[in-house]
Each structure stands twice: as structure tokens, then as C-alpha cells.
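Removed from the display is one protein chain of the complex; every other protein chain stays in position.
What follows is chain A.
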């Protein structure tokens, strides 16, 4: 719950110049004061409609990404080449479903419902991360997703642990811990392949070649083309710009790739002494836009699969609801079987 500074600001305004300024503006000032003081906004606090809408959009898309993101990895569960790797992968996709659940719950604190959000996903009105529209073609892709995709996600998400909206920030603390564990596992998988047979090494290199650029696209459009960035940063939902985070990610990955004994598919990648950062080549923003528009390699497949699971599961959800209804009716005052 709120927020000493917010209450002070609201109290002063409400008791003092409330007539002149009006209740709405008092709320707005209290909200601004809380954000400025790095306090958390909580579900019962007043918030601007646009802040609520932005958070619903962002948290929902984050949740959808966890759910759709299960598919490219689940593609390899039944083919994992050792029982240890299979167990790690099963645990990982289970975590992702759990992350989806936390995030839908966080979104629900803003006055929406999981059903409504899933409906928006299934009808294409809300998006998920563009990265999951790429196919997993070999076992090494599971490692590349762990190292690069989860690595990019962590770079994006760690600052969200300090996001101004409390429920989202707290979900991110928990999610980031598990994600960094997954990322290390992905790195270790690639390292094993890289040091394995020549075929395994080639498999690892091929996967990194295919996943590198899409991972850089995960940070979103360049700063000058990012429509939500400025407002999100002012609200302290976002803490760093897309390009800053992308640069941070590149700087982390280059030495890791060297330790892996793998190369990154960018001839323009080189250390810039003056900037203290790696320079890197141009991203293919046309490809990015096409994938966002639904024309990536797996957009159709991912969404169909999700819709299919939902539709084929309808009778199960209806059964659970009918059972619960029967037993809550029967059980008035008596002990009923638990659903």
C-alpha cells in the first residue's frame, strides 16, 4: 500500500487547496510525488488511466511471452539427448508456465482477467515477444535460447525489479532469480556442445548464428523509433532505454562467446576504446517489423497451437466449473467433496 510521500502530498492538497485544484489533480500530484520519491504504486492506489493501460499491455505481453515461449523449447523435450538434460528442460518449461501465472496475477491486480488477456492473445490483439517466432531446429537451439534469449530477457527485466508498480516489481524479483538460473544452464549446455565432437561444436555455432540477431531485436526498436519509451521512463516503469540495454547485453555477450569458443555472426563487432563499449553492426529492422506484423517463420504455428490447446481444453474447464458449482450448491452447510 501507498506511500508516505503520496499521502502527504494528497493530504496537503485535499485539505488545503482542494477546491481550487480539484480532486483529480490532487490524485495526479500524489501519484507523481510517489513516483518521484521511488515509492511503489499499489493496486488500491489511484493511478492515471494511461499508466494502468500501459502496465496491463506490458505485463500481459510479458505473460503471453512466457506461455508462447514454452513452445520452442517444448519442441525438444521428447528428444532431449540425455535424461539429465531432459529433466533440466522439463523444469525450465514448468518454471515458464509458473512465470506466466505470476504475471497474469500481477495484471489482474489492475482490473483485468486472465480470460480476457488470453482472449486478446488468441485473437492477435495483444502480442508476445517476437523472438518466439523463430524455430528450434536443433538441440543446440535449446542452449542458445537459454544463453541469449534468457540473457536478453534478464538484461531487460532486472531493472523491472525496481519498476514503480509494486505487484509487477515483486513478480520480477522472483522471475529474474529463476531466469538467471536458466541462463547459466543454457550457457553450460552450449559449452558442453562446443567442447564436444566436431558435429556438436558445429551445431552450437549454427544455433548461435541463427539466434544472435533475433536476440538483439528483443530490446525493441531503436530509441528514436520507440513509441512508448519516454512515457514509460517518466513513470519509472522503464529505467533504461532500448539502445542502452542492447549495448549492455552486447558488452556482456562478447567475452562469454569467447569463453564458449564460439563466434558471433557480426563482422562489424569490435571493441571501441573511446566509448568503452563494443560497436556492432546494423540490425535488420525490416525483418523485425515483418515478424511483429505476423510474418515471421513461426507466428502462425505458435498462435494456432496456443488456440488449439485452449479450444481443445474447453470441455475440461467447463467440467471443472460444473463440478465446482454442483458441489458448492450441495455443500451448503454440509461437508462436500472438494473440487
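As a convention for this text, a residue touches a chain if its C-beta (ideal position, glycine included) is under 8 Å from a C-beta of that chain, and two chains touch if they have at least 3 such contacts; residues count from 1.
Please note the rule applied: contacts and distances are computed from a predicted model.
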| item | value |
| --- | --- |
| Which of "Tryptophan RNA-binding attenuation protein", "Phenylacetate-CoA oxygenase subunit PaaC", "Monovalent cation/H+ antiporter subunit F" or "Cytochrome bd menaquinol oxidase subunit II" matches, in UniProt, the chain that is not displayed | "Phenylacetate-CoA oxygenase subunit PaaC" |
| Sole contact to the chain not displayed, among A:94, A:113, A:272 or A:328 | A:94 |
| Hidden-chain contact residue, picked from the options A:57, A:86, A:122 or A:170 | A:86 |
| Missing-partner contacts on chain A, residue numbers | 67, 70-71, 74, 77-87, 90-91, 93-94, 97-98, 100-101, 104, 114, 139, 192-193, 196-197, 199-200, 305, 308-310, 312-320, 322-324, 326, 337-339 |
